[in-house]
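For this depiction, one protein chain was excluded, whereas all remaining protein chains were kept in their positions.
By written order: A and B. Residues from 1 in each chain.
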Amino acid sequence: MSIVKDIPSAKKPLKRAYVGIFLWFTGRAIQAAAKVDKEVKKEFDNLPDDFTFSLGCLPNGPWMVIGKRNGAVKYLGGNPSQHKVHVRLAIKSVDAAFLILSFQESTALATARNRLITDGEVPYALAVIRILDIVEVYLLPKIIAGLAVKRYPKQWSAGRKLGGRIGIYARTILGI
Amino acid sequence: MLLPDYYEFCCRVKIVAGHDALEKIPELLTERGAKRPLIITDKGVASAGLIDIVSAAQKDRLFADLIADNVPPDSDLRVVNQLAKLYKENDCDAIIAVGGGSVMDTAKGVNIVVSENAEDLMAFSGVGALKRPLKPLIAVPTTAGTGSEVTQVAVIKDHEKHLKMAFGSYFLLPDISVLDSRMTMTMPPLITAMTGMDALSHAVEAYYCLQKNPLSDAHSLAAVRMIYHYLPIVAENPSDRNARLSMAVGACLAGIAFSNSMVGLVHNLGHATGSVCGVPHGICMAIMLPYGLEYNMHKREEAIAGLLLPMAGEAIYRETPPAQRADKVVSLIRQLNADLNTITGGRHARFFKEVKDREGKPLVPREVLPQIARAALSDGASIYNPEDTDYEDNLMVLEAAWEGIPLDRNKIKRG
Partner (left out) sequence: MNSVPVFAFTCPVKTNSGNKALEHLPVELAGLNACRPLIITSAKAVGRKAVRTLQNAFGDSGMTLGLFDGVTKTADLGLIEHLKNICLEKKYDAIIALGGYDIVDAAKVLNLAVSLDTADAHKLSPETPVRRHLSPLVVVPTAAASGLETSKFAHFSRRIYSSEYLAPNLVVIDPRLTRAADGKTIAATGLAALGRAAESHISADANPFRDAYSFAAIRFVKENLPAAVIKPADKKASLAILNAASMSGCAASDANSARLHKLGQVFYEMQHIPQGVIMGMCLPHVLGDYLQEGINDLASLLLPLVGEDEFSRTPAAKRADAALAVLGRFLADLYGALGKDLPRNLREAGVPGYIMEDILDVLDKDNEGPYLRTVVERIAE
């Protein structure tokens, strides 16, 4: 017998599932926010017509893909290889994604901590990050979103926050 | 000292520094098994006589036909491919890049083409497309500022297709950076001042930006100490070789710090001002630096206060009450700009309304500030700034920097 053993790497089904579900949820929420929130809509309006971006984990996923199709923002599923992606936000591992998506680490901090690799044209990537920040503020209670973004927007009117939040939640769950 | 929950740090570049560091190049090449280096530079560097100094230091290693001085001010894919051809046809086995940012970018591009036998450079653009070490690259910076001798990025423009290709990889780090006082000795005071302020802005921004970590901090502090002390000295006495060498070392330390901790608002608005108005990068840095500190003060007061000792020394540190140390840092940087302004006979600009072109026409008219504020939203440096910035924030900071008045910190939006 050789003194060197070969060990296949294990699997992490639970973390993968959580990350997968969260990515799906965020994807749907972005689709909804593009209809409900003026700023998100404006960001998307400034992007090219077939603009597509992906967010997910290295080396083997999961991923989610968002794209502008015929003027509407759509959640395009979990397979980036089927699309020409303009911006790719890749988290270095499923475990790092779990930290970020379970709000133990904000997106700004994850970038600061080198866990997030951004690939693509910088102005587009920045637009995507701004969109994600706004959506995080909508989706999360203040105490958690306050951790997730650099500056929690307290100047938003209560109406924008509440109305927007309900609208986005409803659309996310219904997928409209 | 704070240990972040997670951090990464990397600077694999071998630094060789001294008044006659260039003389070490033949030995360094031998250590890497290289015999025929291609020297890449630009006309300005060559006509300043700097290539003669580099050549003389090569002794029997010199191949006069292997000096290419046609790098344009803006990196160009055509030149990259042409130099790669020259490299291959002459069986070169290393590259010596002598110059500033554009020369370094071009040399890195050439290195990708010759090492990977790349037909299409585009295939290697983006982050992490390079997977293995390239040919030996020796960087010889000729300004004490950009830090590009220790950065892992390169930008090459394809002027025919109007494409800008960005490359990011640790394999793009030069193998060796040679810092020799003779390379910066002839820089005139105004250029010395602005490139020096660029270096200082790297050290300072690295010390407050989001990716700061114990190793980037250590490099920042050492850089701040050297640059703050020696910049006025070299601006006043351009031929002080010890001060020149210290500036080169300080700028390199600052380059290592910021390529790991990144840069923020100062570079964010500085890049935008540069692209909208054509103001040289170093001038933008000098003007913006106090404002970057003020804007981020509420999030980074302790870090900023930590810059006081390396800048001002023990006596002033002792005399300044802890609560005022951060403010003191800001005022010392404003004072440094004022001193440089005096030394250069008023040519070193302290605020944007002072920036003029050769004919004396203002380069940054007040009306373009909104355009700059908008352009800054598309610049990547905003990601690493501690506090968020939007269009209105940018405009507020730009207006203060135009007028030359301190930022009203009560007006800064907080979360």
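Some observations on this one:
Operating definition for what follows: contacts are C-beta pairs under 8 Å (C-beta built on N, C-alpha and C of every residue); 3 or more make two chains touch, one makes a residue touch a chain.
The model shown is predicted, which means the values in this text are computed figures rather than measured ones.
Shown chains touched by the undisplayed chain in the intact complex: A, B. Touch with the chain omitted from the figure is made, among B:26, B:306 or B:386, by B:306.
Summarising the interface, chain A meets the missing chain with residues 2-12, 16, 58-60, 92-96, 99, 113, 115.
In the full complex, chain B touches the hidden chain at residues 1, 3-21, 23-24, 31-33, 128, 131-133, 169-170, 214-215, 217-219, 222, 226, 242, 245, 249, 253, 256, 306, 309, 314-315, 317-318.
By definition in this document, only the chains that are shown with their structure count from here on.
Between chain A and chain B the centroid-to-centroid distance comes to 33 Å (mean Cα coordinates, whole Å). Every residue of chain A that touches chain B in the complex is listed here, in rising order: 105, 108-109, 111-115, 117-119, 122-123, 125-126, 129, 146, 149-155.
Residues of chain B touching chain A in their complex: 4-8, 126-128, 166, 210-211, 377-380, 382-384, 386-388, 413-415.
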